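Yeah, one chain of the complex is gone here, protein chain that is, but the others are all in their spots.
Showing chain A:
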Amino acid sequence: MTLLSVEGLGIDFGGVTAVDGVGFTAEPGRIVSVIGPNGAGKTTLFNMISGVYLPHRGRVRLDGEDVTGLAPNRLAERGLSRTFQNLQVFLRMSVLDNVMAGRHLAERGSTLADLLGLPSTRRRSRETERAARALLERVGLERAAEREASALSYGALKRLEIARALAARPRLLLLDEPAAGCNPVETEEIDALIAAIAAEGVAVLLVEHDMKLVMKISHHVVVLDHGEKIAEGAPEAVARDPKVVEAYLGAHAGREGSHALG
């Protein structure tokens, strides 16, 4: 059963094609990784799927419904949640409040009721706090709950974003480099966390540079280079694909060469 299907997605920035003709699908309970050299268009692809950028070409479907170009909050209502490569934490709020804010769709109500502090409002806040504390425990941040988010380390902020994304109870979770800047122990923890999230039936879409992590937990890998899909398949098959090897090593060798020439 396909949850997400991306068809021929493309976007240009000032006449330069950033992503073109990319398509793949994601299913509940499975982890799809998008890999590729720097500048291959991975984050741009994520931004189009999550409604941050409006694609110029192609379609995004959720449950078969065309959701191309829907605002991020409308996509959130349909069960899409994400984290950000360059962190978008609510830095002036407490760690607990960050995760509570993630449960907005479940807890939102009339603003008038919230102003008056009606019992219904207080009940929703209590339920949200309970859910948020459980999620903080899950990502190992329960002891930092009352601290201001800006006081956390980079690795902790990465986990905080995952907890906030999970608070929305997503069906499709987009993780943009969740292990970037994390030490090997933290990477191991995030690795186990992502596998557990998928095991609960969430479709996970992952952009990651850590190849070991990608090869270990992915069910399916999509490889981008210069904005186009050059390969996809099972992790072992993709790793042996000559085009993939060339995209990674070739780019590397090319850079070496230009250094030598320069």
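The rule is simple: contacts are C-beta pairs under 8 Å (C-beta built on N, C-alpha and C of every residue); 3 or more make two chains touch, one makes a residue touch a chain; residues count from 1.
The definition used in the following text is that contacts and distances are computed from a predicted model.
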item: Hidden subunit of the complex - UniProt protein name among "ABC transporter permease", "Molybdopterin synthase catalytic subunit", "PepSY domain-containing protein" or "DMSO reductase"; value: "ABC transporter permease"
item: Contact partner of the left-out chain, one of A:Val89, A:Ala198 or A:Ala239; value: A:Val89
item: Residue in contact with the excluded chain [from A:Leu105, A:Ala180, A:Met215 or A:Ile230]; value: A:Leu105
item: Interface residues of chain A (partner: the chain not displayed); value: 50-52, 71-73, 75-77, 81-82, 84, 88-93, 97, 100-105, 107-109, 111, 114-117, 121, 124-125, 128, 164-165, 167-168
